[in-house]
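Okay, handing you the structure first.
What follows is an incomplete set of chains from the complex, kept in their original frame.
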Amino acid sequence: MDMTSAIIALAVALVMGIATIGPALGQGTAAAKAMEGIARQPEVAGELRTTMILALAFMESLTIYGLLIAFMLLFKM
Amino acid sequence: MDMTSAIIALAVALVMGIATIGPALGQGTAAAKAMEGIARQPEVAGELRTTMILALAFMESLTIYGLLIAFMLLFKM
């Protein structure tokens, strides 16, 4: 294995690591408000959970893009 | 594979990683308020969800631009 692969390994680590920070914080904020809403209006709990999963999926997709790039770089090592 | 490709790999990782931070935080803020709104006014839940998806799509597009640039750089490796 040569030095080029080692630098690509750093790139893989960088993209995967950074790509989890934003989505995780965003999901935390969204989920927190969803649970606050359920506690305030238990009768719309189902509606809120559906919306929460929709929003979490949107943010999860951002990390998936990072994971995709990480794999594409990994296969080039 | 040469050193030039390795530096391009770093560039790919950089653009994809950074391009998820802002949109994810923005989506989290927007989704949080949408769910707070649904809990406060359950009768406009549909309206709010439509607006939320519209706003999330706007922010998702910013990451898509980053993904596009990442792919264009990747094909140059």
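List of remarks:
Going in written order, the chains are labelled A and B, and every chain counts its residues from 1.
Just so it is clear, contacts are C-beta pairs under 8 Å (C-beta built on N, C-alpha and C of every residue); 3 or more make two chains touch, one makes a residue touch a chain.
Owing to the predicted nature of the structure, the values given are computational and were not obtained by experimental measurement.
All protein chains share one sequence; of the complete assembly in this entry, 2 are displayed, while the total copy number is 14.
Note that only the chains that are shown with their structure count from here on.
Averaging Cα coordinates per chain places chain A and chain B 10 Å apart.
Residues of chain B touching chain A in their complex: 1-3, 5-7, 9-10, 12-14, 16-18, 20-29, 31-36, 38-40, 42, 45, 49, 52-53, 56, 60, 63, 67, 70, 74, 77.
Residues 3-5, 7-8, 10-12, 14-15, 17-19, 21-30, 32-34, 36-38, 40-41, 43-44, 47-48, 51-52, 54-55, 58-59, 61-63, 65-66, 69-70, 72-73, 76 of chain A are the ones touching chain B in the complex.
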